Each structure stands twice: as C-alpha cells, then as structure tokens.
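The complex is shown incomplete by one protein chain, all other protein chains being positioned as in the whole.
Read from first to last, the chains carry the letters A and B; within each, the first residue is number 1.
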Amino acid sequence: MTPFLAPLLGAAVPMPSPDPLGYPAAPAVMQALAYLTLTLHFLAMMFTVGGAMLVLVAYLRGDRPTQRFFSAALPLGFSYLVTFGIPPLLFVQVLYGQLFYTSSVLIGVFWILVVPLLIAAYGALYWHRFAREGHPHRWLAAMLAFAAMLCIAFIYVNNLTLLQTPDAWLAKYAAHPGGMTLNTAEPTHGPRYAFFMLHTLVVAGAALVLRGAHLRRWGHEDAGRSSARQGAIAMLIGLCGASAAAGGVLAAMPAGVRAFVFGNALPLGLLVAGAGLDVAAVGLGAIASRRSGLAAAYGAAVAVTGALACLVVLRDQVRGAYLEPYFSLSGVPVYAQWGMLAIFAASLAVGLALLIVLLCKIAPALAAGRRKTA
Amino acid sequence: MSMDQRFVPIPSDAEDALPPARSTAGAALRAALRRFPIWPVIAFLRGKRVPQHRATAWYAMGGLALVFLAIQIATGILLMVYYRPSQPWASVQRIVNEVPYGAFIRSVHHWSANLMALTLFAHMFSTFFMKAYRPPRELTWLTGCALLGVTLLFAFSGYLLPWDDLSFFATRVSLTEIEKGPGLGPWLADLVRGGPDVTIDTIGRFYVLHVTVLPLAVLAIIGAHLLCIQLQGVSEPDRFAALPEREKKYRAFFGDFMIAEIPIWLAASALVVALAAAVPRGLAPEADPFAAAPAGIKPEWYFLAPYQMLKLFPGHLELIGLGLMNGAMLGALAVPFIDRAVPAGARGRIMTALGAAGLAGFVVLTVWGRLS
Partner (left out) sequence: MNYPVWNVSFLGSGLVVAIIAIIHVLISHIAVGGGIFIAVAEWWAGRQADGDRVRTFLHGFVKYFLIYTTVFGAMTGVGIWFAIGLANPEGTSLLIHQFVFAWATEWVTFIGELTVLYLYFYGWGVNSRRMQLLLAVLYAVIAWLSLFVINGILSFMLTPGGWTPENRDIAAGFFNPTFLPSLLGRTLAMLVLGGLFAMLLAARVEDGLKERIVALAARFVLPAAVAMPALAVWYWFALPEAAQTMWLDGATGVAGGRLEAVTRYSWLAVITGALIVIGTLAFAARPRAVTRAAALAMLLIAQLGVLGGEFFREMARKPYVVHGTLYSNGLWQAESKSPATLDAPYFEAARWEPPGIAPGSPAHGEWIYRLQCASCHTLDGYRALDTRTRAWTPAFAERFLRNLPQQGVMPPFHGDAADRAALAAWLISRHGTPVTAAEVGAAAPEEVTR
C-alpha cells in the first residue's frame, strides 16, 4: 500500500501524491493534445473577451455595424471558448492533477463562482444578441458579459499561478479552509492577468481586419475599410499593452525561472518566435487595413494564432521550471490505454470529417446570406 | 308502463353537446341522463368561465388548498391507524421508527399542513386585493375566513398530538395566552385543556377535535364555499370588468381551466413529497411536564405573527395586544360589509391600503418572531 501514501516531499510543503492508478498515456501525448486545444481556446477566448471590449467601444462611438457583427458573433465565440476550454482543463487534471485540485480547493469559493459567472456572461451575450437593436439596455448586457468574463479570467489566473507555487499552500489552507482566498499576492499574478486581457485586443482586432477584408471583397468598400482600420488600431494597442505586461511577467518571475527562460533554447526560442509572430500579425493587419485583398488579413490571423501556440508551449515550459523542486512529469508511472486512445482518435477523426463536410456544404450558403445583408 | 315513461327524456341541447350515441362515452352519458334529470346542472356548469387577466394565476390558490386538504385526509387516515391517544409519544415514535413508511407519511402530513396554511393565506390575500369579497359574495368571504380559522385550529390541535418536548411546551405557552384573556379567558383555557394544565386529557380533547369535529366542520364549510362560487361565478377584478366586452377573454371553467390546473395540483403534490423526502419531520424527546421548557420554544410560523404581537405588549399592556389581535380578526370578517362599492371608491382604496398594511404587518411580525 505504500505507493498510495508515499509523500513526494518532506513536511515543509504539503504535496498530494499523484493519482495512484497512474497515467493513461505518455505525458507527451496529452501535452500535445493540450497544446493544440489550448491554442484554440485562447483564440476563441481572446476573440470573445476582446470582442466584448470592442463592442463597448462601438456603443460609445455609435458604430452600428461593429455592434451588429460582434452581437451575432460573440455568443458563438463564447460557445467555442468554453468547448475548447474543456480538453485543456481535462489534460491539466491528468498531467498535474494533484497540483490542480489542490489549488482549486484552496480558492474553492472563487473557483465555483466561475460557474454562475459563465452562465451570466453567456446569458447576457445571448440576450444582447436577440434584443432589438435600439433597446436602451443593450450596452448594459454587453457590459455585464464583459465584466463577468474579466472576473472569470481573473479567477483562472489565480488558480493557475497558485498551482505552480506550492509553498504558498499550507498557510492559505490553514487561514481559509473554506476556500475564501485568492492568489493575488503572487508577483506575476497582476502582469500575467494584464497580459492575457490586453492581448485579447490583438485577436479581436485581427477578426475585425478579416471582416473588413471580406466586406471589401464583397463590394462594401467603405464599411470594409473602416472595419479593417479599427481592427488594425485595436491590434496595435493590444500589442503595446501586452508587450509591457509580458515584460512585467518576466521581471516578476523568480530569478531561477527567468534564468531558465533566457538560458534555454526552447523557451527563449518560443518567446522570440511568439513575440515576432505577434509583431508580424500587427504589421500584416496594418497592411490589410490599407490595401484590399484577403492575403494580408489571413496572414495576420495565422500569425496571431501562431503567436498563441508559442505562448501556450512557453507557458507550460515555465510551469515546469516553477515546479522543478516539487514535481516532474518525467518518470511518472504510465499504464497506457492504447485501445481507449484509438477510440478517441477514431471518434475525433469521424467527428471532424463530418463537421468539415457539413461546413463545406452549408457555410457558402450562410456566407451568401451575410454578404447580402452586410 | 313502457320503458320510456320510466326514463327522463334527454333535452335537445344535451343531444347536441354529448358525444355520439354510438361511442361508449356517449352511450354511458345518455344512460345516466335518462336516469337522473341533472342536465340543467351540467348545462349551468358548462357555461361557467374564468376571466383571463394578469392576476389569473391567483385563481389557482383555492384549488391548491383543496389538494393539500385531500393529502391531509389521506395521510391523516393512515396515521390514525397507528396513533394511540393514550400513548401519544410512544405511538408516534413507533410510526416513525417501526411502521413501514410511517416516517414518510408523517412528513407528508406535516408538510402538506404547512403548505395548506400558506396557500390559504395566499388565497385570502389575493381574493382580498382583487376585491372578490364585495356583494353579492359576502358569504363566500365569510366561509373562506371560517375555513382559514378551522385550518389553523387543525394545525394547533395536530401540533400537540405527538406529545414531544416542542409540541407540549408550545401548546402550554399558547394556552397560557388564552388564559390571560379577560372574561371568558380562563374558562376557555380550562375547557380546552381539560383542567388547569396541559395533560393527557388535553390530548383526548385535541384528538377528537382533530379527527372528528374539525373534519366534519371543514367539509361542511367547504361545501358551502364551493356552492357559493359555483352559483355566483368567478369574480372579475374592476380593471377587467371595465374592459370593453370584446377585449375580455375567458376560459371555460371545466373544459380548459381545470384541465390546465391539474398539472399545478400534481406539482403541488410532488412538492410535498419532495419536501418530505428532503426535510423529514423529526420527533423530539417525550414531553416532560415537570422539566423546564427548552430554550427558544416558539409556535409554528403561522402563529408567529400573533405571538410576536403579544410579546410587544408586556405585562398589563397585554390586553392591548389581545385586543388588537381580536380586532384584526373581527375586522377581516367585517370587510365585505364595509367596502361594498363596485367599481371601488374611496372606501375601497382605503380597504386596499389597510389590507396591504395588514399583510406587511403579518410578514414583518412573522420574520421578526422567527429571528428574535
């Protein structure tokens, strides 16, 4: 029975044992799946949160077309941000379960608060979507959704920073066994939160740039140019803010972790590539806002997605560096479930194929409808 | 005498309304109508209709109270099978601990009683604010008040029957209040208790009251109450009555309204069962008349308002409290004789304001009583 209770460390930092039944596949498999889906999650999340921010700006400016675009798109964005959020949350529980459950329990009240906040944000976005255009309280619904999403992101940053700082755990639990506490004292917490929220503007801006390019292609020259310009400005503001916040994160890190980032090829490469792709995305956005044509706009979207992918992998690398004294994925017991993995892979392939076929058949007709009414 | 002369002829409007004679239902209904000349009654009931307006939902309250009463009768009969007035606590303990589903039936009885009282308060206040008490419906109002009173007596007498700590001391405290009443007070208290204190004789009295006197009374008064409603029809609030005729919407009482009520009755029953499942009624230790009353003894929620009011007037001022309480009860009975005008005039508005104040006072006193 010893493996059930074998503590990983001495008494100073309480560290729960990993799941005694072992890992269902090599960590690399689940890491890969988590990276892929987390990139998509960040994309949808940043589109939705940034879109909510831009729709509020559009209310201030009385910009009806932008309101209309986001009002239709945000509930969809929210659906997919939640749905793409599921696999990363699943795999983090497989890979770092004993850390994740602990940090969640420690901030339990706030962690469960995510659920009503999700419902409030999603409900407000749908209400916003289906309320009539001139409704005097429409902007309030957008505001509510935006505020709820800001809170959710805030709670997430608390949980995921607490996950990688086990030395803070015992004192927190002794003081708040009901989970009525957060992790805001963690030095990277503030800049990390700021980075994610400011970067939403880059993604939502890229969406506006893409929309603008399509509008121009469909012959709505003025509307398209205005949309793309707004998008490019949002991207630039987002990039400037996010860069400053990223600097803040690097500055606030423990020296050892910072040394890991700058001293190793992989994290440094990811940092440079991510930053470069982000800058490239903003540049392409600026080009797309001046010239017609889809290439630059799609280039901006691809570049920003690439930047997010770099961010996702870098983030996991940094987490590994934080956890280095406590826990490492190398050498965890693996009892591979190849059959189950095959079933999942097959269902994913069938599901994706089905959706792609359906989208190819239906999307053009739906887009044609948009084209007319845009 | 030929067969046909012995039977009642079926009226022609009945022929039009009944299902075809070939169908089973049609044949059965015709057979019944040939034997009993009740078509005029049916025709009258068929014409009954319910006005449709924003407050229509409140029309459900009376029916709901009847549902709870039916549950009370059914579960009450089952509890009577095992309840022994000579060994009150032990027999209830046996119901709770040994009789299959005894605890469950008892919990249903408890919750249904509470919901019945709650529904009746809602029924009374909703008919009050819709001003359904005005002539010609005085008798409906009076019988309704009587039903509320009988229900509260049911609750009061039933509460003592388990003979546990809580019920014993709560009853003793309440009866002491009655004793303080001027004039007939002490005599009345002794009559109810069967002596100077609450004893096993009180159980006998309360039991007889609870399972024979009050059930007979409640059935008789409900009969009168329902007869009034059926004969006089459903009252229309002023705002609805003032609408032009073509804008008034009605639903047939028996065809549509009652069918749509059925799910609401069923939901109420389901709610009772759910409450009994989630929050079963407990049984405190057996009453010990010589022990000190446990701390924080309070009457059930429906008696909290008068209880709290009496507490507000300590010592010699208690008579004021009693007077206010009795005044409120008599005032409620007098309502249809004071506010008579249709549509409502100045008196009507004053009455509404008084009712609102009464409701607010009831709620505030109840919450206050609960928290204090």
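Here is the rule we use: a residue touches a chain if its C-beta (ideal position, glycine included) is under 8 Å from a C-beta of that chain, and two chains touch if they have at least 3 such contacts.
Just so you know, these numbers come straight off a predicted model, no measurement behind them.
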Subject >> Residue among A:62, A:134 or A:178 touching the omitted chain >> reply: A:178
**OP:** Out of B:267, B:350 or B:363, point to the residue that touches the absent chain in the complete complex.
**Re:** B:267
Subject >> Touch criterion as defined above, residue of A:17, A:184, A:264 or A:328 at the omitted chain >> reply: A:17
Subject >> Hidden-chain contact residue, picked from the options B:97, B:199, B:212 or B:326 >> reply: B:97
**OP:** Over the whole complex, note the residues of chain A touching the chain we left out.
**Re:** 1, 4-5, 7, 11, 14-17, 19-25, 30, 33, 76, 79-80, 82-83, 86-87, 89-91, 93-94, 97-98, 100-102, 104-106, 108, 111-112, 114-115, 118-119, 122-123, 126, 130, 169-170, 173-174, 177-179, 335, 337, 339-341, 343-344, 347-348, 351, 354-355, 358-359, 361-362, 365-366, 369
Subject >> Interface with the undisplayed chain - residues on chain B >> reply: 57, 60, 96-104, 255-257, 259-264, 266-267, 269-271, 273-274, 276-278, 280
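Note that in this section only the chains that are shown with their structure count from here on.
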**OP:** Could you put a whole-Å number on the gap between the CA centroids of chain A and chain B?
**Re:** 58
